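One protein chain is absent from this view; the other protein chains keep their places.
This part shows subunit A:
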């Protein structure tokens, strides 16, 4: 993209020669990948729930799969946003629901039991990835609410606060910058008379 966007730049503008370290960490990239995965899976669940239920021997649960699809898309959008922690933890919670939903398909009389086993194994793998991503992203982006520096010595006024209050009284506000005649001077004279005297 960078090289494509260089085409529209003014000829004299600096262009990227080589890229350096990014503000995006590994955890952020993982979150992004999981976000797109979530949206892809969600779309599949919304569009083709029959294929999923048929493959797992869970016919009749198409509406539930569609609802899960909507949930996946929501989690995906959140995981791609700057609030990615929320998205990833919502994926972890969703993984729990998915596992609980697939478990009944592990029954012995299910002819698609093998598929269900494979799906369960994949679900557990993705859950592990989601937990790792959620924990890493949370730890990378959280701030310590207990440890903070006191800046009470930073007034910015070399002469001290009290000596500086109102020090800019000499400042002449340009007329066009004046606010509307806010809270005109309080007077006992009726407003209409004051208006006349001008």
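Here, contacts are C-beta pairs under 8 Å (C-beta built on N, C-alpha and C of every residue); 3 or more make two chains touch, one makes a residue touch a chain; residues count from 1.
Just so we're on the same page, contacts and distances are computed from a predicted model.
Per UniProt, the protein behind the absent chain is "Glutathione-dependent formaldehyde dehydrogenase"; the candidates were "Glutathione-dependent formaldehyde dehydrogenase", "Cytochrome c", "Multiple sugar transport system permease protein" or "Glutamyl-tRNA(Gln) amidotransferase subunit A".
Counting the whole complex, the residues of subunit A in touch with the unshown chain are 1-6, 8-25, 28, 77-78, 81-83, 140-144, 148-159, 161, 164-169, 171, 173-174, 176-180, 182-183.
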